[in-house]
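Single-structure report; data block below.
Here the complex is missing a single protein chain, while all its other protein chains stay put.
For clarity, chains are labelled A, B and C in written order, and residue numbers in each chain start from 1.
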Amino acid sequence: MATETKQTSEPDGVLRLGGPGLAAEPTGDIHEIETDHLEVSMGPQHPSTHGVLRLKVKLDGEWVTEVQPEIGYLHRGVEKIAENRTYFQFLTITDRLDYVAAMACNAAYAVAVEKLAGLTVPPRAELCRVIVQELDRIASHLVSVGTYGLDLGATSPFIYAFRDRETILDLLEMVCGARLTYSYIRVGGVARDLPEGEWRTRFRQFLDEFPPMLDEQDTLLSENEIFLLRTRGVGVLPPEVAVNYGTSGPVLRGSGVAYDVRRSKPYGLYPQLDFNVVTRPTGDCLARYQVRVEEMRQSVKILRQCDQLLDEIPPGEVLAKGARGVKPAAGEAYASVESPRGEMGVYLISDGSNKPYRLKWRSPSFVNLSVLSAIGRGWKVADLVAIIGSIDPVFGDVDR
Amino acid sequence: MSTELPDSPEEAKPADDIFGLYGLEDLLGEGVEVSVPPVGDPVVTIAREKLLEACRFFKEEQGFDYLILVSGVDRGDHLESVIHLGKADAPNIVILKTAVPYDDPHVPSVTPLWQGANWHERESFDLMGIIYDGHPDLRRILLFPEWDEYPHPLRKEFRLPSLEGKYTVE
Amino acid sequence: MGLFGRLVDDLVNTFVSILKGHQVTWRNLWRERVTLQYPNERPKLPERYRGLPGLHPELCIVCGACAKACPVQVINIQGRKIAGTRHRELVRYQLEAGRCMFCGLCEEACPTKPVKAIRLSNTFELAVADKSALVLEIPQLLEIWKSKPVEVPEEQYLAATPKKLAAQELAKQAEGEKPKAEGAEAAPRPKRVAAEGGPAGG
Partner (left out) sequence: MNLPITLTGIVEGALAPLGLQGLTPLVVYLLDALIILLLLIMPVVTILIWLLRKMLGFIQRRLGPMRVGPFGVLQTIADAVKLFHKEDLFPANADRVVFALAPFLVFVPAVLVYVVIPFGQGDGFVTKDLSVGLVYLTAVTSISAIGIITAGWSSDNKWSLLGGLRSAAQLVSYELPMTLALLGPPLMAGTLSLSGIVAAQQSVWFVVPQALGFLIYFIAALAEIAHLPFDLPEAESELVAGYNVEYSGMRFGLFFLGEFANSFTICLVATVLFLGGWHLPFLGGLPLTSWQTGLATVATMALLGGGIWYLNWRRAGWTSATRWHWLGYVSAAILAAIVLVAGLVGFISVVITLVKTSLLVFVLMWLRGTLPRVRVDQLMSFGWKALVPLGLVNFLALAFQAATGIPTGWVLNLLFFVFVGWLLLFAWRKRWAYSAVS
């Protein structure tokens, strides 16, 4: 098992990381045999690039000597579209960014516009936001963890994860009528209050049933020796490099940096809630996987508190006055939320009209993926797949 | 070296304390201006010659080690390169802005300080047309290399087909 | 322990971990299935489900709020004034379902009461052989509208349609009365509505 990570400082002063394969240079007699590197294009149609990622990979046998991500296959010019939509209308487009966790996209945009326009969100709406965001975080992590199993060849965890995710999607569908493109968190609040009755029962049932299911599914992966062999010590990302690259979310916390927007730059109801920022010190694929699993448990913890708060905060107004035709004064604001993939920020400039003058989306997947060319080299092809899976990019979010 | 920070973000940003808090007095001078807008975070406007120096100051002396965002803005009469800096362990944000004329859109790249700027700057170059000097690999990232319909689609001159309402009453 | 100890530990761990995994799959082998055999078993859609928008042409007051609220501009409305009154009637209503993203902003913007003229239905099966079949006209839209149950009885919501109001107004005009007050009450002014829905043009 390869556990060592090498760092080399190359002439241009750029820090490069990589696996044990970096040392696999031919020595002695092998020099006499002329060998050539194999250049392959991994993706954009490839089962484990999680969408339309294309990697230009240079292989020396099974060793990856160079990896260069090529993105943009899903670019839809969302930032330009934003300049042609009203503040209220653009919210529906944000669903299409990180389509695995659209609630976070809704929230990031809504928080930014509220900051710019000085809107106050009603307390009940804040509670609804936390609940749907955390549910969505679990759903998103389940996709990530499940497909990670699939990347490593285990099919069952994927199905188990999607079965649980289905429960969450049903809950969210009851809340907002859609399973992926929620458009639920609106500028100034939420679209509608949470439904009562059956929804509440099923929500509580989910909170009770999910943790054992998660443990069971986790048994299949993180307690399996083959899985550990494939992930432990693979794709190590040291903390200083992770910060230098600006990574966030499980990728950064897997390297031991306790940076979570919900704690670092608190928003909404999060300062009142009790949860831990999950970190793992090792920075390898296993650490990133474990952070995701543990975050799901933390989300359940948050949701249990929210379940109590639902009784304390009475139903009432859920959309701030004047949110529909919001017209912020000229100015600019940067606001961010913790999406399942990390710091999802929106930099918004207003010129006083009803449409954004400029909107810049700080997508966590984009930043996290940029670290791949640094940590992806020096490993085997199979490890590269594991590393991509542990970074968990979503291409709606990367390419925007 | 970093200044001691209060716990909550509200305390961290009283407008009159900004210079002391971020140690901006040392930096102020020719080509560096500070403004604290009513909404949002403190903005430091920097001439592009001093950008790298200012970034190094923020990173190494003020502990702004976390690069959030590098972006470009088309202000109508000039371009603007905007850098959002944060800290990995504190809520502070500072925004660095550099004005860039249309006919000479060059800005020093901050990749020597933050590797993470690499893709942000490529994107800004791709969509906004700002050229980052010293960038190791400045080429298109989101659009395909042969894109020439309009070189930099996020500039204001590039207009999308208008979305007229299709509502008619005779 | 040393090397031998580590070896034994590794062996035990491997053995146990693999058995544990098999234990999990074995347990799942006997659990109830979760598959829904879709075309034969239908999903139970929640009340708030956002499917294809449907329109009731009688209820529509042709204010254009839905067209203006739509972020992707799939709604195309043509109306005309009913001669001699303040009311409008629908001539043509087109909805390009192929581009619709089911966000529901049109429904939220619709001002008619007690039932909205445009409502998102439970229809989600949109597969067609030809894209042009996805441009929906009034008859199809009405069918979709009616596919979702309405709580209000039909006589009640059809009591004050623009056409009926216009007919009343004309009748009153014929009697020589001034119908202004009633007309203003029945049809909200489009400008105010449009502002609420968020104007897209301009």
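By our rule, a residue touches a chain if its C-beta (ideal position, glycine included) is under 8 Å from a C-beta of that chain, and two chains touch if they have at least 3 such contacts.
These numbers come from a predicted model, not from an experiment.
Shown chains touched by the undisplayed chain in the intact complex: A, C.
Checked against the hidden chain, the listed residues C:21, C:51 or C:162 yield one contact partner: C:21. Interface note for the absent chain: among A:228, A:258, A:277 or A:313, the touching residue is A:228.
Residue-wise, the contact with the chain that is not shown comes from A:290, picked out of A:140, A:247, A:264 or A:290. Although one chain is not displayed, its contacts with subunit A can still be listed: residues 1-2, 38, 40, 46-48, 59, 62, 149-156, 159-160, 163, 220-230, 290, 380-383, 385. For subunit C, the residues in touch with the chain missing from this view are 11-13, 15-26, 28-29, 31-35, 37, 39-41.
Here is the rule we go by: only the chains that are shown with their structure count from here on.
Subunit A and subunit B have Cα centroids separated by 23 Å.
Rounded to whole angstrom units, the spacing between the C-alpha centres of subunit A and subunit C is 30. Among all residues of subunit C, those that touch two or more other chains are 200. Residues of subunit B in contact with two or more other chains: 163. Considering their complex, residues 13-14, 17-18, 20-21, 24-25, 27-28, 34, 45-50, 69, 71, 101-105, 108, 120, 195-200 of subunit C touch subunit A. Those residues of subunit A that touch subunit B in the complex are listed here as 12-15, 71-72, 75, 77, 79-81, 84, 115-116, 118, 241, 243-247, 252, 257-259, 264-266, 331-334, 336, 343, 345, 347, 349, 358, 360, 362, 366-367, 369-371, 374, 399-400. Residues of subunit A touching subunit C in their complex: 85-90, 92-93, 95, 156, 160, 163, 166, 170, 173-178, 181, 183, 191-192, 195, 216-217, 219-220, 223-226, 228, 324-325, 354.
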